[in-house]
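Before anything else, here's the structure in question.
Heads up, one of the protein chains got dropped from this complex, but the rest are sitting where they should.
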């Protein structure tokens, strides 16, 4: 489903954010990427939805290959990838409901009533049905984060990316959120979760890779893949 | 320095975010406010810089009183309050340097060379001198959070508010950041840190108050004050 | 189908929201575009009326060739053949001296004066009708000159000079229409482009987010296109309404004045809406190009 093949990303000014990263995730697999601030976690996720392109190497997601994908096909890729951004990226002048509905509107896969159902279902999973009419600035940080998760899963994506999805959440709600992500994953969605909190994958006993200064290692082994 | 007196905040739609909150912080004191998502932590901090006004009760910060302060005086208050916002609030089309310089430019207290020194000093404390020319979108989440802290402390504020200042940071950098906040506090700045992570004040053995559904409790006692 | 409807409703809602949100801006836009379009509309109105006059004249357009006295019948037949052979000529009718007198008498209403004349002073004549569509002033002039050169024709009379002047006026009006249309079109395009630019800027972050969530550029553009379309259509309609009001005021004094023909109405709406859409497209192209790719 997702495969990184010798991926290196150098930002302007010779900042190496990823260097020779290799790994592979099948449908239904989950990978935690753990590392300190500035390690390259968000950059790795950006590569998956092709918000950034590798400087060298190749990223393959579903049938899309980073080297050959035309710009006009990128939206098709992104519609199959749900992302919880580290900074949420909610549209400020839309309600929680409309923010969650956005991917459905974009893919145009559902009519009025079905759309409503699916949005309320997603909001329900993150426990925010009662806040559906609130604008992002009327939500607490953690609530915004949960709305972002609802938006990421509303479309039953093939791939789910979550960047620091519990950064603004207390232990109780944080565990609930991780549980939701695991549930989605169990439904067959390939999942990558980036976090600075090493306890999260440990508690779950999940596959975790450590990233530091752009290099990815699987603990108890050499470089991955 | 800061005093909350029977403060209640009700958002439109009858959402009670704070209810009868009382506490007091002297110069040089630090208070951790710990609580789950949506408990009212950010709302409490907003009251201090008067981004929101109490529905009833009174907030006193320095010489400013929430009931009587005219709108035109609010900027004067805010110049003496450094805030690390939960969502960072960096200006997207300014470099890290310019973002940190903003409070100095606003208060107009320093000329060109002094300004440069103070900004670089603040960036140095959070370990980001080398990223001074980066725009926010070129920084990782944790780096943005640290720039936000640098901006909050560059002006030697009388009050420092930090909302979830380690939400995007790994344990190592997070501890450094907390250390910086404690240092600033030790210099006489009244400080409030809001976090969902109970471990933080425990580790430091600092005064901590628990907030839940808008009610503030000091552990081992009844409601505060 | 339901999906299509729901999507259209969504785009319409989005567009309307931008339209309604900044009222003072929408009002300013409406005023400027309507004012520009009114100028164009008035020029078109003048054109329509000149066209009408010209068309009426056209109906009456014909050439009368007066025949010298004493021309033989065979000579007349020859002349008639010559005239009818001209490509522009539709029909040639002979009016004898007697018929001419009869017509004249009728037109005067049984007057006695003519009888007093004794002999009939009116010449026989051919009435030449030109084919429809061949009736422009120059063709008429050419045919008249040809007929006048025939032996046995005493004089040729036709509406030439008047028609010529009118045709020239119509031609310069057409040029004026094109120029004014272009200038007004530019103004409308500029104003609408501007309001669309504002709409896009106001939703900058929202657009970036949509992109990252998988929106195609069509999806992003649709509401802004609609918003531009709203502005232009509203302006065009208001301008058309005002124009009609102006027309009504004039008809109270000059009841013969016509409103825009369907064609001119089409031109008017095309210029207004077309210019607005061009402005919208170009701005969207400029503003949404790279930054939020």
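When the chains are written out, they are named A, B and C in that same order, and each has its own residue count from 1.
The definition used in the following text is that a contact is a pair of C-beta atoms (placed from the backbone, for glycine too) under 8 Å apart; a residue touches a chain by one contact, two chains touch by 3 or more.
In this text the structure is predicted, and so the values were computed from the model without any measurement.
Asker: Sort by label and list the shown chains the missing chain touches.
Answerer: B, C
Asker: Which of these, B:33, B:59, B:90 or B:134, touches the one chain of the complex that we don't see?
Answerer: Looking across B:33, B:59, B:90 or B:134, the contact with the absent chain belongs to B:90.
Asker: On subunit B, where is the contact patch with the chain that was removed from view?
Answerer: 49, 51, 71-72, 75-79, 81, 83, 85, 89-94, 102-103, 105-112, 115, 151
Asker: List every residue of subunit C that touches the chain not included in the displayed model.
Answerer: Given the touch definition above, subunit C has residues 24-25, 28, 32, 190, 194, 197-198, 201-202, 204-205, 286 touching the missing chain.
Here is the rule we use: only the chains that are shown with their structure count from here on.
Asker: Quick one: which chains contact subunit A and subunit C both?
Answerer: Chains in contact with subunit A as well as subunit C: not a single one.
Asker: Among the chains here, which has the CA centroid at the largest distance from subunit C's centroid?
Answerer: B
Asker: List the centre-to-centre spacing of subunit A and subunit C in whole Å, with centres computed as mean CA coordinates.
Answerer: 60
Asker: Rounded to a whole Å, what is the gap between the Cα centroids of subunit B and subunit C?
Answerer: The separation of the two C-alpha centroids amounts to 69 Å.
Asker: Which residues of subunit C are in contact with two or more other chains?
Answerer: There are none in subunit C.
Asker: Touching two or more other chains, which residues of subunit A qualify?
Answerer: Within subunit A, no residue contacts more than one other chain.
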